[in-house]
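Yeah, one chain of the complex is gone here, protein chain that is, but the others are all in their spots.
== chain A ==
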């Protein structure tokens, strides 16, 4: 059964590791839904947060193969309930008049989003949250006319 897995990979921060990781998913025909990489608290170490929708057995095999990468020190495969996780999104929305702007400000506030940038023609709403929360605000804003929409990949920390 396909389900959403979050795979957290700890590795040395050297060029080429991302290539090797991506290749392993590619070979197994697993589409990466999102991928975030950054340096972490330990110097020279990176943390990859990868979400995939795939069969659990297959994910387990890929996890083991990820360990074959020399620079990889640890791989954790988690389900949502084991994690604190969020994404960040920017939504640029048309504001044809002051009323619309006012309404959008109210919607943003209601959804726990922030207005980051305002001009006479549009404003940029910043929303951090789960994929679902971001989808919700996107749907709410859609009728106003979305000029641009971008979201980051998931980042997550373990509850345990």
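By our rule, contacts are C-beta pairs under 8 Å (C-beta built on N, C-alpha and C of every residue); 3 or more make two chains touch, one makes a residue touch a chain; residues count from 1.
Everything that follows uses one rule, which is that contacts and distances are computed from a predicted model.
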item: Among "Acetolactate synthase", "L-lactate dehydrogenase complex protein LldE", "Ubiquinone biosynthesis protein UbiV" or "ABC transporter ATP-binding protein", the UniProt name of the subunit that does not appear here; value: "Acetolactate synthase"
item: Residue among A:72, A:91, A:123 or A:156 that touches the chain left out of view; value: A:72
item: For chain A, residues in touch with the removed chain; value: 11-12, 16, 19-20, 23, 27, 60-61, 64-65, 67-68, 70-73
